[in-house]
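So that we are looking at the same thing, I have put the structure below in structure tokens.
Some chains omitted; the rest stay in position.
Note that the chains are named A and B in the order they appear, and that numbering of residues resets to 1 at the start of each chain.
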Amino acid sequence: MDKIEATILGGSGFSGAELIKLLAGHPFARLAAATSTTYEGRAVSDLYPGLDGLTELVFTKPDLEAAAAADLVFLALPHGQAHKLVPELRAAGPAKIIDLSGDFRLPADDYKKWYGQSHASPELLGEAVYGLTELNREAIAKASLIANPGCFPTGVILAGAPLFAGDLVKGDIIANCLTGVSGAGRAGTAATHFCRIDESAAAYKTGGAHQHTPEMEQALGPDARVSFTPILSPVSRGIYSIVTAELKSPATVSDLENRFADFYRNDHFVRILGPGKVPEMKATAGSNFCHIGLAVDKRLGRVTIVSAIDNLVKGASGQAVQNMNLMFGLEETAGLKTAGLYP
Amino acid sequence: MDKIEATILGGSGFSGAELIKLLAGHPFARLAAATSTTYEGRAVSDLYPGLDGLTELVFTKPDLEAAAAADLVFLALPHGQAHKLVPELRAAGPAKIIDLSGDFRLPADDYKKWYGQSHASPELLGEAVYGLTELNREAIAKASLIANPGCFPTGVILAGAPLFAGDLVKGDIIANCLTGVSGAGRAGTAATHFCRIDESAAAYKTGGAHQHTPEMEQALGPDARVSFTPILSPVSRGIYSIVTAELKSPATVSDLENRFADFYRNDHFVRILGPGKVPEMKATAGSNFCHIGLAVDKRLGRVTIVSAIDNLVKGASGQAVQNMNLMFGLEETAGLKTAGLYP
């Protein structure tokens, strides 16, 4: 079989680099080009020395024509660019598209409200498939435009979906999520300075201000209202979500574990941990897995679900590759059988 | 003025060491002895090299008689010992007592339920004053037995007290709290191994199982029901609490900031951060301060309060010294004017 030929527009950020890494080890895909306006002409391994010996790729100037001629384009650009580029890309060639930004995840009015821009190609929103693989596998397999989920939504939706599917909870869902600093991107700023992050923790966009909130609610269903607080944590990678909600009727933890296990019975990358186990963030670092642990507070009638993912893998580039695998008829786990870092 | 003469029973753990450090720099107190069964005969600075040059103290064998002869005894023992020792101590001499364990914080039946032991001196529970300084200042000043608060309760109660005082919220309070590893104590175990903690996060005692839950509810008032999840975080010191609840009626963030500022108007160590500011855990490390930031989610009608303290200082030994200052008529801030570590 011919390998899938892929290109990346916006390859020099952390998500782009993670895609390059995953594609370098993928048995059935080949990365033809990764573009970067800023780093054009520089070797990928120059910016990402961990890739030295694994790729000879050099960042090239963005070229829509060339990108569109490939089988697949990954868009790993900052929010606000893809919604302008996608129509041009589709006009230029047959490539399928996986967009890792927030541009195709929300209806146009929500996009405007949460991202502060009018959407430039609202006619495509109906066609874009939300790429939370475990929830939308069939649609993804047939799609030519994927809105790849955000990192926080991936962690929270995987933790919460079985609750809403089973109509188990009422009231607000509280989601407090720790994030690794790589989620803030590659730019060095006061906010990402080691001395600020180290030995610390810092919530941000408190009070429901984070743009991932509507993405979570949309995927969880019409009844979902999510009170979401992100917390910057002194680790490089990971989303660690503490999700809690009030149960509609009493349930034991093993009832719920069974429901979750059943809900995810065909999902290799979602691991429901056994009784009494709680996910450790680090165990998913570098891998495409999502670990989920459950607990019930009988006294208060609440369920608490803890989920862990790597923000750059299952929360971005790994899930993008998982979606690519589906879109091209490959085994879903191809190129993604990497263990979490432990120790 | 003569200096207060203090002793510490159980001085070799992290809380004990922090007391030694604070007392070494206290202008009006003198530490006569710190005991340790395990480390008897070893210099304090041998175990805690950061104290080299600041104290010549050598750990001595526990001696109730000698301890009780001092002005004040700090009990920095593991949970489950103080409730047996206190009657003996009081029989042996006039020393006032500040107990840093959980032994005198709850009614006898709750103690049995959450700590798994029958209380050995229930007749003293009525007399013990809960040492959350900002809430109980007058009673503390007159007390001879203080139940010094737990680290998580200190962070959560300071965040939540003005809400209950003002009858502002309804439903469950959700408190997700990050803790530094020093909260797990000085013993080296699989659970405190660097390779497990580093680059990770791990919730524990999920589902409302943590023994600090009733302590929080008791201090917040009869209507308070707290869904509390502690999360071990890769920092040495700190409690970082994300507390959220549903508002009874709409309120703006500045309404609430004003209420909090008013509630804590006489409390030097509680700092209500200005509009839009969120506490950073590290800014309180090594200090007795509690930083508090507020946010309101109008859409959901919820308030989120973030508080930061150092678990060993305001969450244990610093608050103990603050209480000592009150009990002996000193300025409340004596010996506690230390800045948080930043950077």
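Some notes on this structure:
FYI, a residue touches a chain if its C-beta (ideal position, glycine included) is under 8 Å from a C-beta of that chain, and two chains touch if they have at least 3 such contacts.
In this text, all values refer to a predicted model and were calculated from it rather than measured experimentally.
All protein chains share one sequence; of the complete assembly in this entry, 2 are displayed, while the total copy number is 4.
As a working rule, only the chains that are shown with their structure count from here on.
Between the CA-based centres of chain A and chain B the separation comes to 39 Å, rounded to the whole angstrom.
Of all residues in chain A, only 171-172, 174, 176, 178, 195-196, 198-204, 206-209, 225, 227, 229, 231, 233-238, 240, 242, 244, 246, 253, 278-283, 285, 293, 295-300, 302, 304, 306, 308, 341, 343 touch chain B in the complex they form.
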